[in-house]
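Following: one structure in structure tokens, then a few remarks.
The complex is shown incomplete by one protein chain, all other protein chains being positioned as in the whole.
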Amino acid sequence: MQRIGVFVCWCGSNIAGTVDVQAVSDALKNEPGVVFSTNYQYMCSQAGQNMIKDAIKEYRLTGIVVCSCSPRMHEATFRKTAQAAGLNPYMVEIANIREQCSWVHKDIPTGTEKAIILGKAAVAKVNLNAPLTPGESPVTKRALVIGGGIAGIQTALDIADAGFPVDIVETKPTIGGKMAQLDKTFPTLDCAACILTPKMVDVAQNDKIRIFSYSEVQEVKGFVGNFDVKIKKKARYVNEDICTGCGACTEKCPQKNVPNEFNLGMDNRRAIYIPFAQAVPKVATIDPNACNMLKNGKCGVCAKVCAAGAIDYKQQDQIIEEKYGAIVVATGFNPISMEKFDEFAYSQSKDVITSLEFERLTNAAGPTAGKLLRPSDLEHPHTIVFVQCVGSRCAACAEKGKEYCSKICCMYTAKHAMLVRDKYPDTEVYVFYIDVRTPGKNFDEFYRRAVEEYGVHYIKGMVGKVTPEGKKLKVQGSDLIMDEQVHIDADLVVLAAAIEPDKSARPLATMLTASMDTNDFFTEAHPKLRPVESPTAGVFLSGACQGPKDIPETVSQAGAAASKVIGLLAKDKLTGNPCIASPNELMCNGCSSCERVCPYGAITYVDKEFRMPDRTTAIRRVAQVNPAVCQGCGACTVACPSGAMDLRGFASAQIIAEVDAICK
Amino acid sequence: MQVNEKKPLIVAFCCNWCSYAGADLAGNNRLAYPADVKIIRVPCSCRVNPMFILRAFQRGADGVIICGCHPGDCHYTSGNYFTRRRMAMLFSMLDYLGIEKERTRVEWVSAAEGAKFAATMNDFAEKVAALGENKRLEDLRCKK
Amino acid sequence: MSQQNNNLKEELIRISGVNPKKCMRCGKCSATCPAYEEMEYHPHEFVVMVENGNIEPLLNTESLYRCLTCFACVERCPRGVEPAKLVEAVRLVATRRQGANHMKADDVPAKLDEDLPQQAIVSAFRKYTK
Partner (left out) sequence: MQKITREVLIEKAASLLNEGVVSGVLGWKQGEFAYDVTPALFTTVDELNEQFVWGDFCGANFSKYLVAHTRKTQSKVLVFLKPCDTYSFNQLLTEHRFDREKVYAVGIPCEGMADVSKVKAIAGEGITAIESTEEGLAVTTLYNDAPVVIAYEDALAERCINCKSKKHVAYDELIGEEGDVLESGRFDQVAALEAMTPDERFAFWQKELSKCIRCNACRDVCPACTCEKCVFNNPVSGAETKAPMGTFEEKMFHIIRAFHVAGRCTDCGECSRVCPQDIPLHLLNRKFIKDINTHYGEYQAGAEVGSRAPLVNYTTNDVEPGDVFERGEENA
């Protein structure tokens, strides 16, 4: 028989306001097994915890029930308290009489009655509790970073810096991500390439980091500390180890009309290409959809010009299997499609562009070699209109826009406007805004400079429509401050398109069993306190895959994710959750039902010899649970027809005891 | 409503990761629902054995509701998919035996859906109350 | 804010089904409005003024009859506020209240001018006669 102590918390007036705590502790005193029952203002306070410790010692308690807030809040606290007093932490049960009682019911009799019932259920459960000790599992000291943009790069560098090997998987032929496409960065206006490419080189030269470019994650199995990952390295038809990146092939390839995705289709590349001069790894890739040799076997020019002999038309996709202890998701973002926003004439005029396209247009390595020329006729635009919040904060247009604020547009638009005015003072620049949001160090100062020093015209209001007319774009917008409708004949219109998570994020989340919000951003384990961890143990979040972010924020989150990974990999063993499934071998049929529902593959079978009830011996197939792999969901316990499989901490008899206590 | 009418008794099995947290959120936001609802915490909705449900009814529960993560969002990947099949089969069987189908329910409530939790419980409690006492599955000898 | 205005506000919200609180003051409705120049109060002002309960001026403005009900503002509003429905509701209230503002067919020719779009004439005639 257990000796149970009951501790009813007032939580100030949070509980005591709606629950007669004295009545609860009195009522529970008479429950079976209860030898001590009390109530106190704040059980979680030091004084409250000491009260519990003293009672455990004084009354030789074998189990305790704390009637307090949600176990999600303080179960861990009280388990530690119990442990400090020499009681097994799993002999603690919490009756949730705050979130699920005092806060949702109004009158004291109702609240008190329910609190007593919840307390009785917890007592009934503790009566059947048994001390549990957690198992341990080893940690593979290697991390996987999915995505090779600035987020992935920074995370990988930081992890490698701590001495752990890291692999980066990037779907594109080069790492660098979106930042490699940018021209200047706010609020300091240093050039993106100047600060990014040294980091890319660091990655390439770091012997702890392996880069799997032009690759994708195909399968993830296992669990924290022990992930088994299959990576598909797509055939690039060039031997990476031999290619010197000289670029001879990319100059001689006769297939010249492939839209260049690095410049967002504003110019063309060859069928064999290196995305940009500072690509890492700097090796060529053949686009199988454009290469004549791969399509119909007619060409072979690149192989002829390659002095190193790196071209390999027979290269196959390769599957790499590797074990990892931690996985960092850094899949980043993309601007949303502007095709559906008819009012801005994006599909009708080449001179209506997105901000990312504008970045390429002003970039010295871009399609116009950095000269600001409009795409339609390569003439210098004299009037430019920037439109903010295109598709952002768009609650009514779920099929084309996003409800959230994309966060980075206000700043990069100020940057664009400023750069234009700086280089081409003869150009008039208008920015239509709803609100200018500039929280961040030196951000508002930056925006004010655009207005005050560079003379950018900020107009509070939205653009209603853009109509191409001759060589001009007729922009009709409202100026809410002047309360007038403004009409501007613009040469170029730049749309600050909302950003959305990369399309690869959703299938990846499924593979990782990591949760996502409705916008396909990864969910963090806690929005405030655990912002870089996914709720799935061992999976961490870096950069815009978790929500819109600018570069400084991405880099700091990348570092935070890295430090979490380092903290995990620094451990030799992980202590598991002791609330796991365990089969009673005497009752196990060996029928495999449990194995089939286990999401972790934690169940295996062995043949064992048993003494049967009729005094014969027999060899029977029985289930075994791998305590490091089992996560304790309990799916097997219901699949098991004989009830041989039970869940520690949530045993059938315990749950039935709770049911009985509630239904008395 | 009569003064002495027995209040319905509702047992809610809530998965630890979504629905129990959803219930906590309902509490945090002070969203009221009837005190008739008593929550039992399970790690995952797939831990709920049909035996627990029948036991609750046998002992006098008037309604049993199982709440889990939305399909696809299970903390354990697939637990709630098994719950969905098991409960679909069990509920269909109870209906086949002539038990009022409004007494059982499965609802997917995420940790962010405190309002949905409260609304679900209000609605379920109302429907169960309208049915009156559970006589068909109750074991009279379990009554005090 | 007077009591009557609050009643009116509730009535307008009920008739139109519009929740003016959803407005984020971006002005895209007015930016997109083809009758903007003709109006004293513009679509976004209708939304804000209804929200503020400042409705009397709207009931007495000619702007009510300048709105073409082309629904461009409804189409473009990023928050789904639907200003045209609100304008329509104000118009209904004005119509119900005055009862005397009906247009006679004989009055129409005098009001015609060549910039007035055909759609406006037909729609006005349909709405303000009888």
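Order of writing sets the labels: A, B and C. Residues in every chain begin at 1.
Everything that follows uses one rule, which is that contacts are C-beta pairs under 8 Å (C-beta built on N, C-alpha and C of every residue); 3 or more make two chains touch, one makes a residue touch a chain.
Small disclaimer: the values here were computed from a predicted structure and weren't measured.
*Asks:* If you put the missing chain back into the full complex, which of the shown chains would it touch?
*Replies:* Checking the complete complex, the chain left out touches A, B.
*Asks:* Among A:V104, A:V493, A:V597 or A:V629, exactly one should touch the missing chain; which is it?
*Replies:* Touches the omitted chain: A:V597.
*Asks:* So which of A:M91, A:C389 or A:A639 would be touching the chain we can't see?
*Replies:* Within the whole complex, the residue contacting the unshown chain is A:A639.
*Asks:* Please identify which residue in B:L9, B:A23, B:I40 or B:V106 touches the non-displayed chain.
*Replies:* Final answer for the missing-chain contact: B:V106.
*Asks:* Kindly note down the residues of subunit B that lie in touch with the hidden chain.
*Replies:* Answer for subunit B: residues 50-51, 54-55, 57-58, 71-72, 78, 81-82, 84-101, 104-106, 136-141 touch the chain left out.
*Asks:* Write the list of subunit A residues that the hidden chain touches.
*Replies:* Here the touching residues of subunit A are 584, 586-593, 596-597, 605, 612, 616, 618-621, 639, 641-644, 646, 651-653, 655-657.
In this text, only the chains that are shown with their structure count from here on.
*Asks:* How far is the middle of subunit B from the middle of subunit C, if each middle is the mean of its Cα atoms, in Å?
*Replies:* Distance between chain centres, rounded to whole Å: 50 Å.
*Asks:* From the C-alpha centre of subunit A to that of subunit B, how far is it in Å?
*Replies:* Each chain reduced to its C-alpha mean, subunit A and subunit B end up 32 Å apart.
*Asks:* Mark out which residues of subunit C touch at least two other chains, giving numbers and ranges.
*Replies:* Answer for subunit C, listing residues that touch two or more other chains: there are none.
*Asks:* Where on subunit C is subunit A touching in the complex?
*Replies:* 22, 24-33, 36-37, 42, 44-45, 72, 76-81
*Asks:* Going by the contact rule set out above, which residues of subunit B touch subunit A in the complex?
*Replies:* So the residues of subunit B touching subunit A come out as 9, 11, 16-17, 20-21, 23-24, 26-28, 30-33, 35, 38-44, 46-52, 55-56, 59-61, 72-79, 82, 86, 118, 142, 144.
*Asks:* Flag every residue of subunit A that touches subunit B in the complex, lowest number first.
*Replies:* Spelled out, the residues of subunit A in touch with subunit B are 70-73, 96, 98-101, 103-106, 110-111, 113-114, 117-118, 121, 510, 513, 515, 535-536, 579, 597, 599-600, 631-635, 637-639, 647, 650, 652, 655-656, 658-660, 662-664.
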